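All protein chains of the complex are present and in place, except for one that has been dropped.
Each chain gets a letter, A, B and C, in the order it is written, and its residues are counted from 1.
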Amino acid sequence: MSEIALETRPDPLAGTDKSEQGDVRTEEMLVNMGPQHPATHGVLRIVLRTDGELVLEAVPHIGYLHRCAEKIGENLAPYQYIPYTDRMDYLAGMNNNQAFAIAIERLAGVEVPLRAQYIRVMFAELNRIASHLVAFGTYGLDMGAFTPFLYAFREREMILDLFESACGARLTYSYITIGGVTDDLPDRFLEVLDEFMDYFEPKIDEYNQLLSFNQIFVKRTADVGVISAEDAVRWALTGPVLRASGVNWDLRKSTPYEIYDRFDFDIPIGLPGGSEGVPRAVVVGDSWNRHIVKVWEMRQSCRIIRQAMEQMPEGPHIAAKTKNLKLPDDEIYIEIENPRGQLGFYVRGDGTQIPSRVKVRGPSFCNISVLNHIGSGCLLADIPAIVGSIDIVMGECDR
Amino acid sequence: MSIGLLHYLILSAGVLCCGLFVMMTKRNAIGILIGIELVLNSVNINFIAFDRYRAGGGMDGQIAALFVIVLAAAEAAVAVAICMNLYKNINTIDVDRGDALHG
Amino acid sequence: MIEQRQTKNSFLIVGLVLAACASSASAQYPTPENRPARAAESELNAEESVVTSTVAPNSAVEAALFYLFGGTLLVSALGVCVTKSVVRMATWLFGALGAAAVLYFLMGAAFLGAIQLIVYAGGTLILIVFGVMLTSKSPWVRFDCPRIEMWAAGGVVGVLFVALTTLLIGTQWPTLSAAAHPATIAEFGKELLTTYLVPFEVGSVLLLVVMIGAAHLARQEN
Partner (left out) sequence: MTQLSVPWRPRAKQQHGPMAALVAGFAKALYATFAPLVRAFPGPLLIGAIVTVIVGVWANYLVFEFVDTALVAADTNVVAETGLFGGLLAITEVRAGLIAAGVPGAGTLCYLLYPLQYGLVRDVIGAGGLLGFISVIPLYVIWWERKVAGRIQSRTGPMRVGGWHGWSQSMADGIKLICKEDLCPADADRPLFKLAPYLAFVPAILAFFALPFGTYWVFREVDVALVFILAMLGIEVLGVILAGWASNNKWSVYGAMREACQMVSYEIPMGMALLIPIMAVGTLSLTELGDTQSGGWTSWIVFRNPFTFVAAIAYYIASLANCKRAPFDLPESESELVAGFHTEYSGFRWSLFFFGEYAAMFVVSGLCVILFFGAWYSPLPMSLAESWGLGDSLIARAIKGLLFAGPLWFVGKCVFLLYVQIWIRWTLPRIRIDQVLYACIQVLLPLMMVVLMGHTLYELFVPTHGLVWSIFNIILSLIGAVAVLGMIFIATYGFWNRVGLVGSLGVETLPGS
């Protein structure tokens, strides 16, 4: 029975080129990586055309987590839609809330109090750290190093504790809402946060010692999945993936939203090997740079948070009128810097409370598109290295 | 009940016959290789049995068996390489199809 | 057309085997009768065997082990004959090789037994599995053989086995019950590097040549 099944099944590889250039005559085969696979960070399915360990083609198949998030946005009032936004990129809920909130505020002309803006920035940066910690930890996991994962989660738990103290939720916050944030900071929050920052900042060096500059890790990731700066721009990559390719582009600097222009911070970009302590094998735009850019961004986020804590003004935490907003017959598209890249919200109002059109530009969705470009011609073990370095969240990819 | 040379020789004859049968009936080059390994093993059993039950000292039989093992390894390496080459050229390892040199 | 050629091939083999049979049947085997010169030797060994009989394993245990592992060897060899899938054939072959290694241990050739396991089981068999994996399209590689040819081969092999067995039983073999003395690994090495130095070196050169040759053969570009 099995033989018949094997013999009669149409050969999906029929017509593809046999790899004649190799030493040994081999057969290509198709393997499915995912949707249930530990290295695909959710329900990504990658169809690999392989020749032994060599991957000739890696085609990502997405949509397993599709929940009609955009369509739902066209049926709800904006403040009702906020909880849906943090379910897209569930690792960076604050940033997603913030993006949608800013879009609606600009569209409806809501003035956000200054304290709210500071709190928003602080929480967005904290969430950036939490998100990068997950990326860092799971990237170690993809490389077979289990321990950094738990270290990263240990610190992430602390950030989630802070979030929980502020808004009661640990994953899907809906904290940043239209016109400000839902609640003011709890008592002693800034003290605890200060304590956390003191604790956390030295940990970044520990992570680097443990993973980033580990020789095996460098060997696994350096010069793997290289994206040149031109390619990165051409494929519309954003976020750490773009910056790792050496393009100095960050919306917080280039088109500062909220109050990012008040802070002093740097944009880490990918560095060539041999410079500033970077291992020699590294090239700009490889997986190692994509990894290390996130680690350095954590440090810059710390700087921003510290400045925000110092400058934190008093005042209301939310604008007076935030619900039952009439959206004007106008459209707006704004982008903010999510941990994974530029998260864009396109909203069109039609004079009612409910937007007539909501579209999202997800950074993971755009970044994953480059997978086949850099994933062909590498080894099988490089696929987790590449997928992990692009750092996708399938919830936001599929929406 | 005592085990003598004869027992080993008959055993080895049985293995030899199995090896020959495999060589004759299998069309798969690697199957034939497996038959050859069986035959070589029967030879080895003979060598070692003669070595043990032989009059006088020395270990000629064991040394011969060692060389047989060495040769078997060498032969297997070359044969597998030939199989791979065969496969590269005619897309199968059916020995009857490798008849390009057939007159 | 192909069928014919196949049968022709197998008949060639059959002829060769029969010829070998005939020539072996006519060969003269040394028996105590036609070899008086060894009488002195066997006397010597009789003496030795008395001395060393306590070292040799108990004959009953030896017999039990012989039948157990000899049986395993034969069953595995038959398994190789009747199996169609190449990987299963290789697995049966592994059974045969392992049983043969135990028989070597039983005969006091411990070094050879261990070498057999390393080289055959650890090396050759992996090579074979490699070959199978590299050369098969589906996991169920089968190359069927015409039924008539199977019967012919079976008959020939059966005849050969019967002939060999009668021949072996009919011959008078030296009946020493134990080895003169169990060979130690040190003596083995000494022999290998003194008496058999030239074959040893030739063997190593051969292995080198094979290594290079096999790599070249497998890599050969079209």
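Methods note: contacts are C-beta pairs under 8 Å (C-beta built on N, C-alpha and C of every residue); 3 or more make two chains touch, one makes a residue touch a chain.
Remember, it's a predicted structure, so these values are computed and weren't measured experimentally.
Across the entire complex, contacts from the unshown chain go to A, C.
Checked against the hidden chain, the listed residues A:A58, A:M158, A:L185 or A:M394 yield one contact partner: A:M158. Of the options A:L56, A:V192, A:I259 or A:I354, the residue whose C-beta touches the omitted chain is A:V192.
Which of A:G63, A:G109, A:G144 or A:G377 touches the hidden chain is settled by the complete complex: it is A:G144. Looking at C:L74, C:L117 or C:V157, the residue that reaches the missing chain in the full complex is C:L117.
Summarising the interface, subunit A meets the missing chain with residues 2, 5, 29, 31, 37-39, 52-53, 140-147, 150-151, 154, 157-158, 161, 192, 195-196, 199, 210-211, 214, 216-217, 219-220, 379-384.
The missing chain lies against subunit C, touching residues 54, 58-61, 64, 85, 87-88, 91, 94, 98, 110-111, 113-115, 117-118, 121-123, 125-126, 129-130, 133, 139, 184-186.
By our rule, only the chains that are shown with their structure count from here on.
Between subunit A and subunit C, the centres computed from C-alpha atoms are 64 Å apart. Separation between the centroids of subunit B and subunit C, computed from CA atoms only, is 6 Å. Looking at subunit C, residues 134, 218, 222 sit in touch with two or more other chains. Under the contact definition stated at the top, the residues of subunit A that touch 2 or more other chains are 24.
Subunit C contributes residues 2, 5-6, 9-10, 13-14, 17, 38, 41-42, 44-45, 59-60, 62-63, 66, 70, 73-74, 77-78, 80-81, 86, 89-90, 93, 96-97, 100, 103-104, 107-109, 111-112, 115-116, 119-120, 123-124, 127-128, 130-132, 134-135, 141, 143-145, 149-150, 153-154, 156-158, 160-161, 164-165, 168-169, 173-177, 179-181, 183, 187-188, 191-192, 195-196, 199, 203, 206-207, 210-211, 213-215, 217-218, 220, 222 to its touches with subunit B in the complex.
Put simply, subunit B touches subunit C in their complex at residues 1-11, 13-31, 33-35, 37-38, 41, 44-45, 48-49, 51-59, 62-63, 65-67, 69-74, 76-78, 80-85, 87-89, 93-94, 96, 99, 102.
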